[in-house]
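Just one protein chain is left out here, and the rest sit where they should.
Up next, chain A:
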Amino acid sequence: MKFLGFFFLTVLLVVLVNPWIPYWGVMILIFILGFVMKSGNLISFFAGGLGMGWAWMGQGLYISLSTGSDLSDKMAGIFGVGSGVMMLILTGVLGFLLGSFSGLAGNLLRKIFHREQRDIYRGPVSY
């Protein structure tokens, strides 16, 4: 459940906020998401990554289909990667990389604070 929540929040972030801010702004938001979501490292990494990656890929696909433009094929020619599908995959992979490390970094920061709080109020806790 935590994964799905994180994942969908990320997708929503990308779809609603990305048009208004640059991609690194989205990375900061995913970082904050990782911080507040109280999920594990694996979940923050993959939910952030897959959320941004799928959202980017989906948006690229949507634009391609709705405009009927062959621009992604032409761009693939410039990148030397075969076809427009490869451009979609590249977009998804980059989105994944940017989102995943941002989410994970946010989560790791929370853990630092988390432990310090425990040190102060409850003493060390081992899981």
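Basically, a contact is a pair of C-beta atoms (placed from the backbone, for glycine too) under 8 Å apart; a residue touches a chain by one contact, two chains touch by 3 or more; residues count from 1.
We take it that contacts and distances are computed from a predicted model.
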| item | value |
| --- | --- |
| Among "Penicillin amidase", "Molybdopterin synthase catalytic subunit", "Carbohydrate ABC transporter permease" or "Carnitine transport ATP-binding protein OpuCA", the UniProt name of the subunit that does not appear here | "Penicillin amidase" |
| Sole contact to the chain not displayed, among A:V11, A:A47 or A:L104 | A:L104 |
| Chain not shown, touching residues in chain A | 18-19, 22-24, 27, 31, 56, 59-60, 63-64, 67-78, 87, 90-91, 94-95, 97-98, 101-102, 104-105, 108-109, 111-112, 115 |
